[in-house]
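Encoded as structure tokens, here's the structure I'll be asking about.
Every protein chain of the complex appears in place save one, which is left out.
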Amino acid sequence: MTSFPTRILGDLAVPLAGLILLALYPSQQAFLAQIAITAILVLSLDLVVGFAGLATLGHAAMFGAGAYAAGLYALHVWSEPLTGLIAGALAGAVVAGATALMLMRAHGLTFLMMTVAISQVLYEIVSKARDVTGGDDGLFGFTMQPVLGVWEFDFFGKLAFWYSLAVLWIVFVLLRRLMVTPFGQTVRAIRDDAGRVGSLGGRVYRHRVVVYTLSGGIAGLAGALSAQTVQVVGLSSLSVTYSAEILVMLVLGGTGRLWGALVGTLVFTVIHHYAASIDPVRWMLFIGLILVVIVLFLPGGLTRGIALIHAWLTGRRAP
Amino acid sequence: MSFGTVLRAGAVALAMTAPAMAETVKVGVIGPFSGPFSGSFGEPFRQGVETYVAMNGQPADGIEVEFIWRDLQKPDPGQARALAQELVAKDGVQYLAGFVFTPNAIAAAGISQQAKIPTVIFNASASAVVSQSEYYVRTSNTLAQVSVPTAQDALDKGYKTVVTAVSDYAPGVDAETNFAKAFTEGGGEVLESIRMPLSTTDFGPYLQSIQLKKPDALFVFLPYGPPTYSFVNAYRDNGLDKAGIAFVGTSETQEVDLQSLGDAALGLETGYFYSAAHESPENDAFKAKLKELYPNAEPNPATVAAFDGTHALYEMIRATGGKTDPDAAIAAIKGKSWESPRGPITIDADTRDIVQNVYIRKVEKDADGRLVNREYKTYEAQPDFGAQK
Partner (left out) sequence: MASLLASILIDGFAYGMVLFMVSVGLTVTLGLMRFVNLAHGMFAMIGGYAAASLITMAGVPYILALILAAIVAGIIALGLEISVIRWMYGRPELDQVLLTIGLVFIGIALAGMLFGNSLVPVPLPDMLRGASDLGFRVMPTQRIVAAVVGLLSLLAIWLLLDRTMFGIRLRATVDNARAAGELGINTRRVYAIAFSVGAALAGLGGVVGAELLPVEPYYPLKYLVLFLAVVAVGGPGSVFGSLIAALLLGTVETAGKYLAPGFATIGLFVVMLLVLSWRPDGLFHRKSRL
């Protein structure tokens, strides 16, 4: 495994990257906060796609659940942010846990379609309950108390940035730790060969349910952050399109490595940001071509590409 | 040549050779310039703004307007807020404009309010939008604004009973409740209110069950594009026109869809705020310039909303001489009236929302065989009935 200093260095990567980005984009902190929040969501997706090996188009369901839960919590219960995050994470975990019982016996296309169906049903319910959720006008009208009673939310997104970055850091470090535990290794073994783990006495189904629920909780956390920093929750946070978009980010970076989720999110959002200001119309063509090229020529995404280049430079075999 | 002319010519030459002297006013426009809504909103927005600029030049001598376009494909409040924040903090815009979807407009309201950025809403049509920031102005419409006169017209035509069928989303529900309220208050009866899921592709069953209710008329609200197309065809193909159930709509026959609806649209009657066939010199000039700049463009309600929105921006820029003075800018636009390609319009002094005529139109063929919305009745100076509860 990696040596102790390397691991610490890896842990510091998130705040370092955050500071570099802040230096590059000093007046776009709301945008940077969006990147950090999306990165948390894509990390949670990597648990399902990369570590459990299941292709899903319904991951936004948990993100949206967390966002609506945090919004409603702030509106009706208490506008304190940290407990709001817990509410969001719980909502995501509950949605994931409940549906995992149904989902984790399926695989392949069936799994994919069931995730789509579940997120569509949730979307329709939230859309119909417009008295509670605001329907497609969105849920708004809540304001947040200062974080820890000290730091106020400002409209330039300064606090939003630091707040989201801090949560991203915590999530990233914890996931890194989790992946080297016996639990994390079992999950990976299941992805590689579920039959073998089963015959060796590993509880495949139970592990999958736990991973999915955990992933849902983190997605819900990201949703809650989004609700608190934007102060509007829209139906699109639950949509299948959004699920597809984050999947693209993950693949771009590379599945099955936590780094991939971070790199993918960053590269995708930054390119999107520039493409959207230069030539929005060609954006779809561009992202489509990128996907095709990556799948055909660079399976494993950008991080795999970086690893290959690194290996070539140092004369070692690629990981 | 008199001394004065020389002096003026000199001044002009000086102004032209010294662009650095000109005050540049930046306006950030947020809208769906790519994606599924670009055809019905993003492109018309851009065409409306550029047509206005081509017709009117710069707002005043020494003031240059620069438009900064930002793409926001879909309802995505987080992205809307980030874009608005970036435009204000990084690009230094004095004004914001655009916004198709209500959640996006609401998400940006915090920025507009706190940073005091006067913002012209080109579309987002929920009644609540404009009240979210004291610096919001709207040049499109609200659903209540067009559905209430449409209901009055339905009563005038002698319809006693209606069934309402709307797409199940916020604008549809707004249209349904406001129409139903005005229609029942006027002595009519709503037999049934149907809310059809947005993803509906086959409208046949809805129209069949409406036919069994035998209402005098059917009030409809659907989003532009595919749903409208399928619905109008299904209305004909299921024989509702022959069964004598009249079609009462609002935006369904708008110009972006009209030609592709084809003959199925002939005779449909709707109440809305702009028809490309509106007869006025202002509309003719607008259409001619649009055609010159964009030969394939249709003059659309969204184009006109952006065109008038640009007028509102120009008024505010002129009133402040291009300087940053949001309170003076917003004070200057309150209560302003002018003649738009759609007809006379006013920005209400209290609500900052638009007051405009609503026209009852019928789809006909013009001399060239193209379909047009022929206006035949006008409800003058209609406010947003939704805000006056």
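A and B label the chains in the order they appear, each numbered from 1.
Methods note: a contact is a pair of C-beta atoms (placed from the backbone, for glycine too) under 8 Å apart; a residue touches a chain by one contact, two chains touch by 3 or more.
Everything quoted here is computed from the prediction, not taken from an experiment.
Of the listed residues B:R195, B:R318 or B:K336, the one in contact with the hidden chain in the full complex is B:R195. From the options B:G57, B:G92, B:G262 or B:G335, the residue with contact to the chain not on display is B:G262. Between the chain not shown and the residues A:R7, A:K128 or A:R188, the one that touches is A:K128. In the full complex, subunit B contacts the hidden chain through residues 36, 38-40, 43, 168, 194-197, 199-202, 204-206, 208-209, 211, 225-226, 229-230, 233-234, 236-239, 242, 256-257, 260-262, 296. Hidden from this view is one chain, which touches subunit A at 49, 53, 55, 102, 105-110, 112-114, 116-118, 120-121, 124-125, 128, 240-241, 244, 247-248, 251, 255, 281-282, 284-285, 287-292, 294-296, 299.
Everything below uses one rule, namely that only the chains that are shown with their structure count from here on.
A separation of 36 Å divides the Cα centre of subunit A from that of subunit B.
The residues of subunit B lying in touch with subunit A in their complex are 33-35, 38, 42, 68-71, 74-79, 81-83, 85-86, 89-90, 102-104, 106-107, 110-111, 114-115, 126, 128, 168-170, 173, 197. Residues 25, 27-31, 33-34, 37, 124, 127-128, 130, 135-138, 140, 155-157, 226, 229-236, 241, 276-277, 280-281, 283-284 of subunit A are the ones that touch subunit B when the two sit in their complex.
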